[in-house]
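So, chain A:
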Amino acid sequence: QTVGFSQIGSESGWRAAETTLTKQQAEERGIDLKFSDAQQKQENQIAAIRSFIAQGVDAILLAPVVATGWDSVLEEAKEAEIPVVLLDRRVDSSDDLYLTAVGSDLVHEGKVAGEWLVNEVGDAECRVVELQGTTGSSPAIDRKTGFEEGIAGHDNIEIVRSQTGDFTRAQGKEVMESFLQAENGGKDICALYAHNDDMAVGAIQAIKEAGLKPGEDILIVSIDAVPDIFKAMADGEANATVELTPNMAGPAFDALDAYWKDGTMPEKFIQTESKLYTPEDDPAGEYESRKDLGY
Partner candidate 1 sequence: MNPRLLPLYATIAIFLVACVICYIQFPYMLSTRVLGNLLTDNAYLGIVAVGMTVVILSGGIDLSVGSVIAFSGVFIAVMLRDTGLPAPVVFVLLLIVTTAFGAAMGGLIHGLAMPPFIVTLAGMFLARGAAYMLTIDSVPIDDPFYEMLRKAYYLMPGKGRLTLIGMVMLLSFAVGMVIAHRTRFGASVYALGGGENTARLMGVQVGRTTVGIYAFSGFMAGLSGIVFSVYTGSGYPLATVGTELTAIAAVVIGGTLLTGGSGFVFGTFIGVMTMGLIQTYIVFDGTLSSWWTKIVIGGLLLLFIVLQKGLLRLTSARFSGGLA
Partner candidate 2 sequence: MLLTIRSLTKTFPGTLALDDVRFDLAAGEVHALLGENGAGKSTLIKCLTGAYRPDAGEITLDGAVVAPRSTGEAQELGIGTVYQEVNLLPNLTVAQNLCFGREPRRFGLVSSRGMKAMAEGMLDGYGLDIDVSRDLGTYSVAIQQIVAIARAVALSGKVLILDEPTASLDAREVEMLFDVVRGLRAQGLGIVFVSHFLDQVFDLSDRVTVLRNGRHIVTEDIAALDRVRLIEHMLGHALEDEVEARNAGHVEARRPPMLHFEGMARRGVIEGFDLEVGQGEVVGLAGLLGSGRTESAELLFGLRAATAGTARDQEGPLTLDSPRAAIRAGFGFAPEDRKTDGIVADLSVRENIALALQARRGWARPIPRAEQQRLAEMYIERLDIRTSDAEKAVGDLSGGNQQKVVLARWLAMNPRFLILDEPTRGIDVGAHAEILRLIHQLTDEGMSVLLISSELDELIAVSDRVIVVRDRRHVAELTGAGISTETIVHAIAQHARKDGEAA
């Protein structure tokens, strides 16, 4: 079988891991994978899907860069009777335009993080700073919403500062530095919520350089569960992360296999687990098991 895979890009370690795993999975199953990197551009993704259709692939995997704007190209795929499976992000098109979507619930992830914080601080006053993802990107929007849902009803927890760190380490560090400056050298900050682990890792460095102890003076909670956050966790510098597995392709290929074999229609949304990891979950071991996955 030939499967086309339109990936967003390689903007983070997580995404690189997803690409690696997808290629691995395809190889294991003897699938010929046509890979296309869209360099963060929806227009490139649409063009790539059109090319896949023109080449007559047997299925298309799509990790959409944004939720909107897929109707016409998905319709074209449907007309050509090519099943499309969405990976890790969802689209807002009608769900009969694709076979299934594999992914986690981004809002749910944020909520898990928020609920963890609620549990952790109890009734104590807690001033939270937030490092957002790239302004306008759907994980940034949803993880923000989810977290707010998670802490809703707990007036002792308050988000005092929220800025974008563009999902990058460097920006995470820089923005955290200014948070620390702005919040009395960091003494007024009780917790940091970062939309991804990379920003959290950057922020942890900033906190250390400001003479505070991340994980103790400032609680750190973030999302993705990439290897480096486990390393920090093992050192006691991070407190919690919510897993977003990069292995979206596995379930996707399973669903495709079933569909190809006898036309079994999978469920429209195959949700991966949003598991919460804390220092109790053997961070050192998790680090070892993940570090070669191409993160």
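In picking the candidates, the idea was that all candidates are chains of the complex that A comes from, given by their letters.
Heads up, the rule we're going with is that a contact is a pair of C-beta atoms (placed from the backbone, for glycine too) under 8 Å apart; a residue touches a chain by one contact, two chains touch by 3 or more; residues count from 1.
Keep in mind it's a predicted model, so treat the numbers as computed, not measured.
Colleague: Mark the candidate that touches any copy of chain A in this complex, from 1 or 2.
Modeller: 1
Colleague: For the complex, which residues does chain A have touching candidate 1?
Modeller: Interface residues on chain A, with respect to candidate 1: 4, 7, 9-10, 16, 19, 33-37, 39-44, 46-48, 50-52, 54-55, 66-72, 92, 134-138, 141.
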